[in-house]
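Note that this complex is displayed minus one protein chain, with the remaining chains in position.
What follows is chain A.
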Amino acid sequence: GKSDPSRSRPSTLVHIPSLLLAVRAHPHLLLAHITVFHFLARCHPRTRKAMMAALSVARSSCRLINGLRTSFRSLGQVKHGAVAVAVPPTNLQQDCRWYSVSHLSVKERIDRKRTAALVGGGQKRIDAQHKKGKLTARERVELLLDPESFVESDMFVEHRCSDFGMEQDGNKFPGDSVVTGRGRINGRLVYVFSQDFTVFGGSLSGAHAQKICKIMDQAMTVGAPVIGLNDSGGARIQEGVESLAGYADIFLRNVMASGVVPQISLIMGPCAGGAVYSPALTDFTFMVKDTSYLFITGPDVVKSVTNEDVTQEELGGAKTHTTVSGVAHHAFENDVEALLNMREFFNFLPLSNQDPAPIRECHDCSDRLVHSLDTIVPFETTKAYDMLDIIQTIVDESDFFEIMPSYAKNIVVGFARMNGRTVGIVGNQPKVASGCLDINSSVKGARFVRFCDAFNIPIITFVDVPGFLPGTAQEYGGIIRHGAKLLYAFAEATVPKITIITRKAYGGAYDVMSSKHLRGDVNYAWPTAEVAVMGAKGAVQIIFRGKESQAEAEAEYVEKFANPFPAAVRGFVDDIIEPSTTRKRICRDLEVLASKKQINPWKKHANIPL
């Protein structure tokens, strides 16, 4: 693993013996699924060869080494990355960071450190980051926050690792591989951390974790949201268990902060292995298309374990997580779009669970009538329409920030404003699978409702639901358990709840969808509403089994049940309203419900069916 010093490029070499040591010393790391990304820039062929040699040694020291082999194989794919391991100091003359020179005054040393912190891993790596279509950690923070509002903390923190030559000054970067601090978005306070891929591939050291924990703790004491901008190769392998401990420290804080301050993750690069659990614990996970990945194990491990051929993008790209897995809540085209959208999104959220839903100046009349709604529900009960049309025309300025727009599309959830006040919208989507509830849509809806309830955001529910989706796939998948989540979420929610039944509200799904019985504050029905145990056809087959004139019976059933009266006469809906007045009614009700107070019985914590 030695190379000729005259030929070597300082920033591109791997100290193979130390790798070898790492592998020997910590085979358990691999077992713990911490996928380590050692990104090699312009990997020297000799180096690669030596690496393979190192691997064969490693293999003999540990049988369960498959994971490592594969993660090393992936190294070659990633160009322009950072070096995570030691290089001899003699090779570092070019990008010299030599701070302990005694003749410099403290002030000069401070300035030097600050300057060094601002360039992170150096201009070359910044250029490399740009070449990949990614912004640097600091650029991201700058764009996310209001101009000149960023107050950085821990710029002088450095990692404390002394193994594998890491203690050398050339391997110390002021601030380490994360930028942390607080700032303002549209004037409102927020805490931010932004992982710096140019420093050790953004890998998480003990110091890195400590910095994140510090701002999370501050966010908790002040009561302000935390936004994480993730771009990290994974654990700092040189630090071993310290790195793992760092993850756990963050996880714990994510859990403690859950429901106290909003936490948002924006994945802007790789995020793999144990690292994925921090975003998973936060309230919202957004991704950047084509440049961000989230997975527990990379494609090579997958290949070796399950023999599946899959690319990074297919396995954990933005498309996968926003359409198939439901892990991510939104995906954006690139860094700039993602950050600008994050600013917009942030404006919907209260700073903490002690704050009411924010009210922004509104230009849209609260008593605006929406005439197009009077004809939106088709005459044929089987014909679809787009629930988004209803939502967009009712909310302020047609401004609806949809959450998970590409996943479980049979339910629509997202944030909007009514007369300036943030509200959470939940709606069945008749356009997709008739708007039925299934496993995915129940889980999607439940998590959203719980977020709103945790943060004092009123919930407006538009109901057009034919019931739960039948079938073995659903039953075997546990629709009973998952459907219960949505029921649970609506039932426990104590925020203002307004429900509008636009058309069908059949069966158990009627109960689930924020019905009066689950403490709905205001429940409206449109004249087209049908609240019943089931549709006419099915009902008639049961009630009038064997009876000749099914058509006649069906007509009778329709006359009796396919209208809002059965629910209205019992007081299960408060009023039957003209659709065009819906916006006006909701705005008026929210005004009154702003002072709603409802407290659930004391408990350590509730036990939602997970």
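Following the convention adopted for this analysis, a residue touches a chain if its C-beta (ideal position, glycine included) is under 8 Å from a C-beta of that chain, and two chains touch if they have at least 3 such contacts; residues count from 1.
Keep this in mind: contacts and distances are computed from a predicted model.
S.K.: UniProt protein name for the omitted subunit, picking from "Auxin-responsive protein", "cysteine desulfurase", "Propionyl-CoA carboxylase alpha chain, mitochondrial" or "Glycoside hydrolase family 31 N-terminal domain-containing protein"?
M.R.: "Propionyl-CoA carboxylase alpha chain, mitochondrial"
S.K.: Sort through A:111, A:308, A:367 or A:389 and give me the one touching the missing partner chain.
M.R.: Spelled out, the listed residue whose C-beta touches the missing chain is A:389.
S.K.: With the full complex in mind, choose from A:186, A:306, A:494 or A:549 the residue touching the hidden chain.
M.R.: Result: among the candidates, A:186 touches the missing chain.
S.K.: Per the definition of touch given earlier, which of A:223, A:259, A:405 or A:477 contacts the omitted chain?
M.R.: Reading the full complex, the residue touching the unseen chain is A:223.
S.K.: What residue numbers in chain A mark contact with the hidden partner chain?
M.R.: 130, 133-135, 139, 142-143, 146-147, 149, 184, 186-189, 222-224, 290, 333-337, 340-341, 343-345, 347, 351-352, 354-356, 358-365, 371-377, 379, 389, 392-393, 396-397, 420, 526-528, 563, 578-579
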